[in-house]
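Down below is the structure, laid out as structure tokens.
Shown here: the complex without one of its protein chains, the others still in place.
Let's turn to chain A:
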């Protein structure tokens, strides 16, 4: 009886978004009287961080500090349309729409600044701290707060912009089947190191090596956490979670958190994560979607590592001690005495 160590890997290509009849999202942006730019969206942030990404895209495009951006995702009835946050599409679709809206708003902002500073708008630039100034003449400048006040009360202008990103429907070419179902694809590879106890059948994931090609990591901390949190879900799917452990028989299915097995903090593998950046031509600042794919590669990587460790090839999740032991028994039956 021994603890057998094994290593396995798996790779995944994952599409960003979908195109069932066209896949649009819209964004509206306007400046308040004091120069806060409100980004109105119907896109829902359920923890994945779309509000942060939308604020970053708006601030970068406007040339203003992120503190000057307020993202409002309040109401899908009254906000600009969004298909939803699914299909790993949010950063790509919404990010692009926000960039388009912010670019229009920036144009108006520079027009009003041109009037205030009595120069041509093409000669203006933003310094990223809140000032709009004449290129090469840094003392000729106006702060966005004063600019927004002037726009509202002197010039009668709205500093605003509209944005939309539409992935158009793509039907397959009948002769070849060729089509363009997504906008870009992210790629990843995971290597898993496991230990299999051949007496108890328990599989422990010791280490995960995650490599993700994400286009551009708009927020590297959030992207890394998505990778590692997703990998945790992958480990959970691989070793623990199921609603129907004896499918198709429905016996012994968990009904609540108390019976639904998930790995806890003591079951953590050590994770090493690397982000690679090859910007996508149609991504917001090059970004691709990595929402869902992060739970995928760890599962087959763990299955392959189990095979490497003890020769048992498991094809049904989760890889429970019972399944590992049955696999080991089957191998022993095959062995000549």
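Criterion: a contact is a pair of C-beta atoms (placed from the backbone, for glycine too) under 8 Å apart; a residue touches a chain by one contact, two chains touch by 3 or more; residues count from 1.
In this section, contacts and distances are computed from a predicted model.
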Choices "Sulfur-oxidizing protein SoxY", "Lactate utilization protein C", "ABC transporter permease" or "(2Fe-2S)-binding protein" - which one is the UniProt name of the chain not shown: "(2Fe-2S)-binding protein"
Given A:139, A:178 or A:256, the one touching the chain that is not displayed: A:256
Sole contact to the chain not displayed, among A:131, A:212, A:232 or A:319: A:232
Residue touching the undisplayed chain, where the options are A:1, A:122, A:266 or A:333: A:266
Touch list for chain A against the chain that is not drawn: 46-49, 221, 225, 228-229, 231-233, 256-258, 262, 264-266, 268, 271
